[in-house]
Each structure stands twice: as C-alpha cells, then as structure tokens.
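The complex appears here without one of its protein chains, the remainder shown in place.
Right, chain A next:
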Amino acid sequence: MNRLQHFIRAVILAAFAIFFVSLHYSGDIMKYINPKYDIFSKIAAILFIVFFIIQIFRIWENPQNQHEHCPPGCTHDHGYSASLPKKVLSYFILVFPLLTGFAFAPTVLNSSIAENKGTILPQANNAAEKEKAVDDPTISNNQYIDPSIQNHETAQPRYHILSTEEYDSEIQKLKESEVIVMEDTIYEPYYGEINMNLSEYIGRKIKVVGFVYREEGLADNQLVISRFLISHCIADASIVGFLSEFPEAKDLKQDTWIEMEGIIEATTYNGVEIPIIKPENWKQIEQPSIPYIYPILQKVE
C-alpha cells in the first residue's frame, strides 16, 4: 500500500512538473501571471522535477527505513495512515487543478469580472450628489474605420524594469510629445500621472487602446476604454481606463477592443474632476495578444 502511495505521489509530482513546463513552453503562462515573475514558476518546475526524481527512489525504498529521515521531533504521519476515502479525496483535490488546467485553455478576463472589481470612476457617496457629466455631445466628429485595415503588431512580452533616469525620461516624453501614446509598457505610470495632474494635460492629444466597459451609472453615449492591470497574477487584476463620450458608444458591445485618438478634457463625475477623451477618430481592433498591462517597477538605487 505504501509503495502504491509513493507511486501516486510521484505521478502527481510529475504531472505538476509537466504542467509548469508546458505552460512556459506554450507561452500560456502569460495568461495567468505577470511575466515579470515567471522566474518563480520556472523555479517551481525545476523543484517539481527534483521532487519527482526523489519520490521515484522512495517507491522501492526498504519499508523499514521509511521513517529514517525523521530526526527528533517529527510530528506528522505524512497522511500515510489516513483512511482510504480520506486519502482518495486528498489526492483528488491535488489532481483537480491539473485536470482543469489541462482540459480548459485559459481565457481572457472580461467586463463581467471588471464589474466585481473596484471602480475606475469616482462613485457618488449619496444619490443626491449624483450629477451627470455635462458636455456637448455634438462636437465629436469621429469616423468609423474598417477594422480589417488595422494592423496591430503582435507584441513581445511587455514588461519593464526602469532605472530612475529612464523613468524620468519617459515621464518627460509624456510632458513634451505631440501625441501621448499610451503604450502598454508605459501605460500605468502615464495613467497615474495624467490622473494626478490633470490640468497640465487638458487639450493634449492622446492615443489609447482598450476594451469597452460600461460602468454602472454611465450615460448611454459614454463608455470606459479599459485595461486590466496585473501586478502579480490575474486574480489580483485591477481595472483602469479612460472615460470617453461619443454618440456611437451606445452601439458598441461590452468587451469590444477599440483604438482611439482624441483630446483629453476634464469633466466632473460625481463631483470629482476626471479626464475624459473626446475622440477624433477611433476604430475597432482585435484583442491584442497580450491583453493585460503591468505596473512598472522602478529600480531602487
């Protein structure tokens, strides 16, 4: 019985090792965690392989020295002596994520998850304060662009660790460039900077990519061009994005990816001043191969 258990454990360890290796091999790992941290899952893969090899040797170990590795104070029976249904259950639990992991391909988070997260826009603390954003919807002069002509370059893993000088020069670019291009690599610091010092950026041209998300309380012609910001794994995704307003917005489905060029303006939403993008032109695009953005780590010197 003990040999069989050691064998089962070896099989589970091998399966975990193969799971981690195949995630890296297929690149699916990017759909689960921030690639900045993929070194940890590589370490995990190596550890599982080591554990597997050791476990294989244990199968044929003499049962008498089974507990020889336990020096003073060993406090557990390692679950070997649990009852049969208990054992079966505990092995099933361990195998369960492997089964669903191999059976189903990872999906991309969508607006239904976004709803369960925090909010992008300031919320009214009481209903009386609630005030629709006042704006003239007639100024917008956007045009539809055929989605087929867009060529969205497939991106390399986009993540960065910047030194302080590099970081400052990126922020400098933000302040000076003619069009603010919200590249995935620099999205998070730009987003923070624009929201923090909004007055400096009013009237500037901006180019942004994101998916359509309608937060509760938005008018029909408003939507948020949103992105998920992943700091470690997609379970900790938080949602960020820019409010935009144009007549066709009501026809766009949730989760449609769009690329938009427009002018940053300020609007008050629930009594708080936030940026709003007045589109000059926009188009539908396909979901980028890496739909998430990642915060930038600044090297600390």
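By our rule, a contact is a pair of C-beta atoms (placed from the backbone, for glycine too) under 8 Å apart; a residue touches a chain by one contact, two chains touch by 3 or more; residues count from 1.
We adopt the following convention: contacts and distances are computed from a predicted model.
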* Asked: Looking at UniProt, which of "Permease", "NADH-quinone oxidoreductase subunit J", "Succinate dehydrogenase subunit C" or "Amino acid ABC transporter ATP-binding protein" names the chain we cannot see?
  -> "Permease"
* Structure fact -> The listed residue (A:Asn110, A:Gln254 or A:Thr268) that touches the chain absent from the view is A:Asn110
* Quickly run down the residues of chain A that touch the omitted chain. => 7, 9-16, 18, 20, 23, 29, 31-33, 37, 40-41, 43-44, 47-48, 50-60, 68-79, 90, 93-94, 96-107, 109-110, 112-113, 115-123, 125, 192, 196, 216, 229, 231-236, 238-240, 272, 295-298, 300
